[in-house]
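Apart from one protein chain that is not included, each protein chain of the complex appears where it belongs.
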Amino acid sequence: MLELMVKYQDDLRRTLLIGGVILTILVFVALPTNVIQSGIRLSTPFVLGSLAALIASRAGVLNLAIEGKMLLGSFIAVAVLFQRDLDPAVGVLAATIAGGVLGLIFAILYLQIRVNLIILALALNLFVANATVFFMRTEFGVFGTLADPSIRGLPTYDLPIIKDLPFIGELISGYNGIVYISWMMVVAIWVLLRKTQFGRHIRAVGENKEAAETAGINVTRVQIFALTLSGMLAGFAGSFFSLGILSQFLENMTAGRGWIALTISLFALERPLPAFFTSLFFGFSEALSLDLQNSETVSFLPPDILLLMPQVAAIGALVLVALRIRGSELLKRRQFVAQFSKELGDLKRMVISPGQD
Amino acid sequence: MLKRLQIVGGHAAIPLFAVLLGLVVGSFFVFLAGANPIQVYDQLFCEGFGSRGCETFDDLLIVEAENDDGELETHFAPFYGERGHGMAIVLEKATPLILTALAATIAFKAGMFSIGMDGQLVLGALMAGFLGYWIPDQIYAATGVADFEAASSVMRTVMHIVVPTLAISAAMIVGAIYSWFAGFLKVKLNVNVLISTIILNAIAVQFVGYMINFPLRADFNNIARTRAIDDSAWLVPFTRGLFSEIEWFRGSRTGVGIIIALIAAFVIWFYLWRSTSGYEQRMTSGSSLFARFSGIATEKAALRAMLISGALSGLAGAIMILGVERRIVDGFASSGTGFDGVLVAILARESIAGIVLVAMFFAGLQQGAINLQFGDLPRQLGGIIIALIILFSAMENFFRETMSRIRHRIAPDAMTQTSDDAVPVESG
Partner (left out) sequence: MEETLAVEMRHVRKYFASSNVLAANDVDFEVRQGEVHALVGENGAGKTTLMNMLYGLVHPDHAEIYVYGEPVRISHPDHAIRLGIGMVHQHFKLVPSFTVAENIMLGIEPNQFGFINGKSEAEIVRELAQNFGLPVDPNARVSELSVGMQQRVEILKTLQRDARILILDEPTAVLTPQEVHELYNVIRRLADDGRAVILITHKLLEVKEVADRVSVMRRGKMIGTHDVADVTIRDMANMMVGREVILQVEKQPATPGDVVLKVENLLVAGMGGVPAVFGVSFDVRAGEIFGIAGVSGNGQTELIEAIAGLRPVDGGRIMLLDHDITDVNVRTRRTEGMAHIPEDRMTMGLNLQTNLDENVIVTSYQKPPFSSYGILNFQPMRELAARLAKKYQIASARVGEEIKTLSGGNLQKVVLARELEGEPKFIIANQPTRGVDVGSIEFVHKTLVEERDGGAAILLVSVELEEIMSLSDRIAVIFEGRIMAVLDAADATEEDLGILMAGGTLDKKE
């Protein structure tokens, strides 16, 4: 079993990936159009959030503060627009910057002041969750919901040519800018990590910090950049909650989706494309869940259970990765013993046998 | 003795400094909201920790109040319980914090960085909430008694003991198993505990949310909720039972839970510092190589710690439901009580007495902030201050190193002597 797993690990991985893509396509075909559309919309913060998580992980920092950064982004996006009659894009931009700034603060506290990573992240999450509500009350004088006619949602765009394609056009066109940008970000992050100098530095820092340092890379700077970028992505993702769907901010609006984004990145082994597909899966599950709650029909598979599946799969992935490491070690051991028994004859001559004296 | 005091003082200095810094920076937020920080803090602490009639810091110790005849009398404030006392509510709110912080500490003290208390807590709560009406249902069905009111006094007494015991035990077992799983993955497969518990938390929270919304949903109430637990499962608050005469407890739902939590704190302290099992797991956390080298079964010690940790978290969840909430309402699962426990544990620096104190302090801050009136300040001020305090206390190394650097700069030669024989760090 172990031998097989180790031997075919690449095939296995490929099969799983292809299987996932096929499954996603099947879901596309099987679901009603409106559910697919809302699924794609709902997957957007996961896509961006998981990218935020993976860029930090790749630089060697487990970013447990995605949740807080997202929440801050969704609050800032609305707070900036409140009674100012500005273009919603300004709100998105402000959210991105705010996320970036929080990412930068996080980086400085962790890397320069050397605050324990976990404490830092949990404290920041707690801080943002409370501070957003605090300012909602003190600055805007509202409870629970921050909304105003001056806050407009993001406009949607139709993609030229693509929108006229039969069937597909309907599904992948007609969303707001953040959705499209999130898709571009998947490619952009992949290119960044694989093809650029900065991306290689990020990977080197994440994999062997000392190697990067002695090669003259400023590790701290790379990590600060990565964490700031991660914060920007998370803030950007956050703005989608408040401007991409509802044009308002609700208390604790992200409701744990930052943590889910983190688990998506872990499940995807910190690679952008698998993270994208996993996010889509989450988006669809959530859309389905909403759809079923609204309609009176009873489903054969409760959608909330569907939401659990990727998380369970994430644990499964952790176990598989660990098994693979164990397995390859065990395999080497066995080979070693086998090889030894073959050479045993030669060895007996070489080894000075005991009891000579 | 003096030396011991000095050590305690040394341990407490940084946290106290952090608290002070947190309050100072927190006052900036108060100021932004257009209120007077001094007044706000007076009220925050009075509402959190004070008795009736408490208006300023001074009143936390000695309070003046009118008696029935309209005369002013001075009272020792902590014992002045006329129409309830803030500390009673603190005890109620601190209970789950103490238990989850103990859970975190015992895991940390085995070298397992588990932050899975949140997931274990909600699963425990779900289990207790469900059994809290399900077991009585079975009993009533079997005995033909209509409900708790209709039961004989003997039966009521028996049920009052059996039902909560069963529900709590089940909650503890569920929590323990869930925690053990993460421990097993670590010990057998070297899966990072931090990561696995984060995912397990997410799974548990989602699962409980689903259970509340679908299979266990009781009615068509706007916010989904489960059925209320049966009266027999209720851990009756002091105000309705044991200490109904004592005014001090009025207004709080403090009950047997806090006693359980304090007993748990003592047991855990004894386990960690006085038992051989505790010794084994402490050695494992100090240096697992050392423990293995000496013949300690490190895997067993770590798994045992994870089991205890999970059981404590499950217990916390059960007490929250059986003693306070009495049913699970949607949103309970995602409120993150377990994380608060982790933070308490970290701030208390693995000291059991510290956990009790810090948990009560946090509970008081949160409770005090709920009742703030000045400048229409929202209760989230409490959370902000707590977050700041945690941040500052986590900067301990930074503070210490800064201090040490200053000291070294003042008297550099004082160090040469001690380093004569020590091994320098060969970085490589």
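For clarity, chains are labelled A and B in written order, and residue numbers in each chain start from 1.
What we mean here is this: contacts are C-beta pairs under 8 Å (C-beta built on N, C-alpha and C of every residue); 3 or more make two chains touch, one makes a residue touch a chain.
Note that the coordinates shown come from a computational prediction; the quantities given were computed from them, not determined experimentally.
Within the complete assembly, A:Ile217 is the residue of A:Val115, A:Leu154 or A:Ile217 that touches the hidden chain. Not every partner is drawn; the one left out touches chain B at residues 274-277, 279, 282-283, 285-287, 289-297, 401, 404-405, 408, 412, 415-416, 418-428. Residues 195-198, 200-201, 203-204, 207-208, 210-218, 328-333, 335-337, 339-340, 344, 347, 350-357 are the ones on chain A that touch the missing chain.
Operating definition for what follows: only the chains that are shown with their structure count from here on.
For this pair, chain A with chain B, the centres built from the Cα atoms lie 31 Å apart. Listed in rising order, the residues of chain B touching chain A in the complex are 29, 32-34, 113, 115, 185, 189-192, 194-196, 198-203, 205-207, 209-210, 213-214, 334, 339, 342-343, 346, 375-378, 380-384, 386-388, 390-391, 394-395, 397-398. Put simply, chain A touches chain B in their complex at residues 62, 64, 109, 113-116, 118-120, 122-127, 129-131, 133-134, 136-138, 141, 252, 255-256, 259-260, 262-263, 266, 302, 304-305, 307-308, 311-312, 314-315, 318-319, 322-323, 325-326.
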